[in-house]
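One structure is given below, encoded as structure tokens.
With one protein chain held back, the other chains of the complex are shown just where they sit.
For chain A:
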Amino acid sequence: MVRLITHNMLACHVKNCTKDNFPLVFSEVELVIRPAPENLEFIQRFLPKLDWTALVDTARSLGDTSLPETMPDQITEDQLKALHHVLMEMHIEEGNMTCRNCGHVYPISNGIPNMLLAEHEVGR
């Protein structure tokens, strides 16, 4: 788990960290590919919710270059399939997600990220 579809929805939420806090940067990752049944209709529908640049940058940082730099106006079926692979089949099982702004490290173990804030990072 920690699939890129979820990763694309997550930003650093440390108190007062509001700028340049997205996307979180992966490091020391253990990447596992697990084939998943395709539902391209879902991918198509989810597209407007995604931050494309963040997704492409993250996918590339993990070695997947199948997505074009900018979001295509008319998306082809092959592109939807590539998106399905990137969003649904790439799992980060171990590693870290780091905020590019404040440097907070969110560790991932057994596919579950720990995104609890420390006491002094919690706003009020």
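What we mean here is this: contacts are C-beta pairs under 8 Å (C-beta built on N, C-alpha and C of every residue); 3 or more make two chains touch, one makes a residue touch a chain; residues count from 1.
As a working rule, contacts and distances are computed from a predicted model.
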Out of "E2 ubiquitin-conjugating enzyme", "Small ribosomal subunit protein mS33", "tRNA (guanine(10)-N(2))-methyltransferase" or "Glycosylphosphatidylinositol anchor biosynthesis", which one is the UniProt protein name for the chain not included here?
"tRNA (guanine(10)-N(2))-methyltransferase"
Across the whole complex, list the residues on chain A that are touched by the chain not included here.
1-3, 5-6, 9-13, 22, 34, 36-37, 39, 41-42, 45-46, 49, 88, 94, 106, 109-124
